[in-house]
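One chain of protein is taken out of this complex; the other chains stay put.
Right after this comes subunit A.
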Amino acid sequence: MPPRFEKSLYDLIRGLRNHKGNEKEYIQNCLKECRSEIKSQDMDVKATALLKIIYLEMNGHDMSWASFHVLEVMSSPKYHQKRVGYLGAVQSFKTDTEVLMLATNLLKKDLSASSPIVISLPIAALPHIITPSLALSVLADLLPRLSHSHSAIRKKTIVTLYRLALVYPETLRAAWPKIKERLMDKNEDPSVTAAIVNVVCELGWRRPQDFLPLAPRLFELLVDGGNNWMAIKLIKLFATLTPLEPRLVRKLLPPLTDLIRTTPAMSLLYECINGIIQGGILGDSEDDGREEIASLCVSKLRGMITFNGDANLKYVALLAFNRIVVTHPFLVAQQEDVIMECIDSEDITIRIKALDLVQGMVSSDNLVSIVSRLMRQLKTSTNSNNDQLDDLSTDSSEEMGAERRSRKRDEAPPLPEDYTIDVIGRILKMCSQDNYSNVVDFDWYIDVLTQLIRIAPASRKEVDSDGMALGAKSTTADIGESIGNELRNVAVKAKAVRVAAVRAAELIIAKLAMESTSHQVTSGSLKPVAWIAGEYAYHLSNPSDTLNHLLQLIPRIRPPEVLATCLQASMKLFALIAGNDQTSWTAERKSMVSLLMARVIHTYEPLVLHPSLEVQERAVEFTELLKLTAEAASAQAPSTDELEQDPPLLLTQAIPSLFQGWELNSVAVGAQLNVPMPEGLDLDEPIHPNLGSLLAQADSLMLPIQEDDEFAAYYNEKAAPTSISSEPAINRLRDAPETISSGSYQQATEDSYLDADIIARRKAERAERNRDDPFYIGDLGSPSRSQGTSTPIHNILQNENGPDLDIDSIPIMKLDLGAISSSGVGAGAGAPGTYQQPKPKSRPQIVVAADETLVGSRPSTPRTGSQHDSDADPSSTSAKSRAAKKLKQSLLQVDSSHLRNLSLEASQSDDSGALPHEKLAETDAEMAKAMKEVQRLRLEMQRANERIQVAQGVPTEGVVVKSKKKKKDKEGKKAKAKLEGGDGIDDEKEKKVKKKKKKAEAEAAEGAEGGVVIEGEPVGGEGEGEAVTVKKKEKEKVKKKKPKRIIQLDDDAGTGTGIGAEAGVEAGEP
């Protein structure tokens, strides 16, 4: 034998360490060596190569190609080689690994080995590779291991059976009585008991009702167990049981309280509290004892947060608070101070948990302070990241800002991205909750949104360049748009602040146009913001500038949907600027309008060939329309001193009329679905039998100019013509908008998180609004909603930065009680004119329009996802839940949905069959054996056929062989079997398979005399429609009685629910 030159694992690792820098090449070489070594006949070489491959797999080098060799090593008779093989299987086998089927017999054989360490291997490996069919095959071999003399084998078996049950629930039917017997046995090894408790705890939340009968024994274990690990699990288990059996609570309270007071183990203490919370024991507070326990828990949790600054305790306490807040928000609200501390923790994990919590306890009182805190965090983090500190934050919050900035710097660079997005999302959610019921100061909210838009894009760009995971990318790309959407929602819903929202949008557009002069526009906020600017163009302070900005931006926009919106918006703006029919058609105006049109056409024209249809259509439409208008304008001579000329009607009437119409209101999600189908409506029926000619006729019709005039007058003078609105009147009756009376509330420190220019604008705007606002001029004699008239009562809340206090930055609001009712009614009538019937002093009283919907009387805010389901009709709800289910499938998740459908209790007290689980186990085993028999027969047939074909010179490949098989009779095999020729199976493999099949045959023969197969059951994966039917023999039934007795015994020890029924069954049996 030649000397060995193969590397050992040790050599490989040393080599890796010595090849720093060019590891890749080294690893590729090693893999190449391994590939040849693993084919060696020498088992030692093979095993070593496999071990190296497993090591490389850990470092990310796929080893699925080696699965057959893994199997070879697994079957080695030497333990240390076998162990490597099993390790390879655990690390690399997937449920769809092909050789898994070949492994079945090996697993069965090793399960019945004599050496406990060998038995352990398949038991520990099975959870990693289990499939339903594999579970079916090995169950019979695994079950006896539950009573193995080694406790280590017993506890591993129990866990493996649990994993089997997850994919093949019938396992439990057979295994549960035995597991229960182990649990009840007081002489059982404590670590086996602990393992059972762990398994029961995992099963417990899936099907708590099945484990209620175990309560007395579990209680006993909890009280005298003395094992903290187990006690933790028991408490968790009880927490799932108590909701089903309230009487348990009284039993549990004394030991739990006792544990809380005495245990030195913090983990146990925490789990006791957690158990009390999760078990709903805090629940009703009629009982004095419970109130006491509630306060005990909360005070302990509070202690955990403050305790020594131990971060772990802080974290778990927050986790617990998160659970309490769902049911007992008031208990948590008392702890607001410590929780708010955690928001500023340098530890991101703790921060996020605290945020979760804060989201649950937000109210109109603390919203501003909470959001301010978060905004400050965001602002300082972006500042320190970008190193562009603006003067304002440095002087206002010198010490805090500096401190936080330094903290921020040593934080993870990738985290703030996610975190920023997360926080922004939460801010939006908190504010928009319940249709903005928590927001009292919308000006403040608009400023926050403006600031958020500035913070958000940076994060987005970075994510884009990273090319992150798809899921993450979509959420990050959305965040800018979400903020914009919020601004749009405010503009649509809160009419009183619409002007402010529009101005904010104007600024954002201006900033975007300035900022990114060369590269593409990435901010997702542009779409909603452009929409605002277009829709409410008449509120813009400078429409022509905004139009300019939009026209600049359009060529730099990539996403088609944003582009389409911007096209529409810029057209609306143009209509407003050029469409004024009051001013006369002077030469100056004519040239101005012509120039503007030329510019717009110039911008639109490249988009006429845009690949997105939506964009293309709009561009084509608008370009053609504008060209037409341009012709009309040039044809129309300007008015001179003598002759007054009207501007072209196309410009003043036609184009504006495209965009003027009814006020757009927000519509609830799913409202469309609630529109009842009118009777007699047949959507398949053509609208008009002669539609073509009708349309041709319509083309020749003139524009209904007069009607338009009438409308324009209507629109300008009074409230929008709601009477001709096409929406059903029922809408207006059903949803009375919420009226929010607001007090002024201002965090004086807001300049620490808002940019300087935003604040400056706030000030300027406040002054300006009173002077320039076109709306106020019309109705108000006095231009100022004078600041002196209202009293800033609450405005000096938390004035931390005294010197910086800017009285002007405090919005002035007045609570006008009279206005509440009147404007409330006005809005209730759905009239967009609520705000056109001006109450100069009523500004603080902001009416947030509820979403319009038909049937659902619940107002819903479109942006809170959780409410969507409630609005939708049942069919869409189910669709949604289906979708949710799909989404829910997480990476590492174990799917246990099958388990839910299985009922243990039912089977135990089932009258129809004596101990069906036993029978099932039996039949399962039989079926497994029979299946093997069938497979063996089929394989033999296949071989026979191949032999014949080879003999006849027919190529084996791709030939479909038909043969028949009668029951299990070898001579007359008549059952139809479509067998594909043995392509792909190389000789070596074939031999192997054969060997195994023989083994299977032997087993099957000894076990299943009579070879029982369930009727009509499709057998095996490749069995395509083949079914073997065999009658059940009487013998089998007789055999089944034995194990039943044992079960009877353990039921006596048990709690008694099933016993009566069980006994009855027995008595009734012959």
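Operating definition for what follows: a residue touches a chain if its C-beta (ideal position, glycine included) is under 8 Å from a C-beta of that chain, and two chains touch if they have at least 3 such contacts; residues count from 1.
In this section, contacts and distances are computed from a predicted model.
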Among "EKC/KEOPS complex subunit BUD32", "Ribosomal protein S35, mitochondrial", "Exosome complex component RRP41" or "AP complex subunit sigma", find the name that the UniProt record gives to the complex chain excluded from display.
-> "AP complex subunit sigma"
Using the touch definition up top, pick the residue from A:29, A:95 or A:591 that touches the left-out chain.
-> A:95
Could you tell me which of A:37, A:110 or A:418 touches the chain that is not displayed?
-> A:418
Which of A:55, A:321 or A:659 touches the missing chain? It is A:55
Residue in contact with the excluded chain [from A:106, A:352, A:479 or A:655] | A:352
Taking the entire complex into account, which one of A:30, A:316 or A:633 touches the absent chain?
-> A:316
For subunit A, residues in touch with the removed chain = 9-10, 13-14, 17, 51, 55, 57-64, 79-80, 83-84, 87, 90-91, 93-95, 116-117, 120, 123-124, 126-128, 152, 155-156, 159-160, 162-163, 191, 194-195, 198-199, 201-202, 205-206, 228-229, 232-233, 236, 265-271, 274, 309, 311-316, 319, 326, 346-350, 352, 356, 407, 410-415, 418, 468-469, 471-472, 865-866, 884, 887-896
